[in-house]
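Note that one protein chain of the assembly has been removed; the remaining protein chains are unaltered in position.
== chain A ==
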Amino acid sequence: MSLELNNIGVAYGTKQVLSNITTDTIKPGSLVALLGQNGAGKSTFVKSLAGLIPYQGHAYLEGMELAKMHQYERLKNIGYVPQTLPQGNSLLAYEVIKSAASALQQHNQEHLIEEVFERLSIAHLAFYPMHKLSGGQKQMISLAQALVRHPKLYLLDEPTSALDLNWQMQVLNTIREEVNSQNSIALLISHDINLALRYCDQVILLHQGNILSIGNPKNSLTTENIALAYKVEARIETCSQGHPIVLVDKPI
């Protein structure tokens, strides 16, 4: 199972917002961070792969063109977690996740739902209506809706933006474990470069709709690239546990 992106581009009308996104084959078990400043095209890129916006070029998941997938293949293979939080409605959190799981008609559906609630430690939220949950809790439910299907490709648009530090760590640990155990691929948008350095195997650094740098985090996230992509002056140090850590000094 692998992901190949070949010359992906997206245009809104006549405005080309993303162009020439080409990567080497992304191998199974990879957690890939999509980084870049606001408006660099990260969300557009992920949305286009999720089928929300048409893209130019080719994106193959295990040889299947993403844009040509039928509903069942899409359900089975793609787990998209949008940046916008789920709506406040009267659905129970359990039902939101059950509705995603039931589409695949797996015989062990109840077990899968139970498992995802346990993995994310959110069983206590199961029978609350969505409108009574906080932003962070809704975000967890949104992630659970993808995890319960064990898709081959995760498209995660800032899945930790509404979470506190503890939950951020728990969620990223869960995603890492999922990617490793299921041999799936996750594209993760984040504004936290340090989380990318710590959890991700690869980084795609976008700048004005193009790839500025791609590769392993240590090589891609250089001070020069960070300065160009984010317009900030930064240092890369090593923390007491031996991980590289980016310290931002000032805007350029």
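One rule holds in what follows: a residue touches a chain if its C-beta (ideal position, glycine included) is under 8 Å from a C-beta of that chain, and two chains touch if they have at least 3 such contacts; residues count from 1.
As a convention for this text, contacts and distances are computed from a predicted model.
Name of the non-displayed chain as stated in its UniProt record, restricted to "Putative DNA modification/repair radical SAM protein", "Chemotaxis protein CheA", "Rod shape-determining protein MreD" or "Iron complex transport system permease protein": "Iron complex transport system permease protein". Across A:3, A:18, A:33 or A:126, the single residue that touches the chain missing here is A:126.
Across the entire complex, the residue among A:1, A:75, A:195 or A:245 in touch with the chain not shown is A:75. Remark: the omitted chain is touched by one listed residue; of A:6, A:25 or A:102 this is A:102.
Shown as candidates are A:114, A:192 or A:233; the residue that touches the absent chain is A:114. Mapped onto chain A, the footprint of the missing chain covers residues 47, 50-52, 69-75, 78, 80, 82, 84, 86-92, 94-96, 98-100, 102-103, 110, 113-114, 117, 123, 126-127, 129-131, 142, 145, 155.
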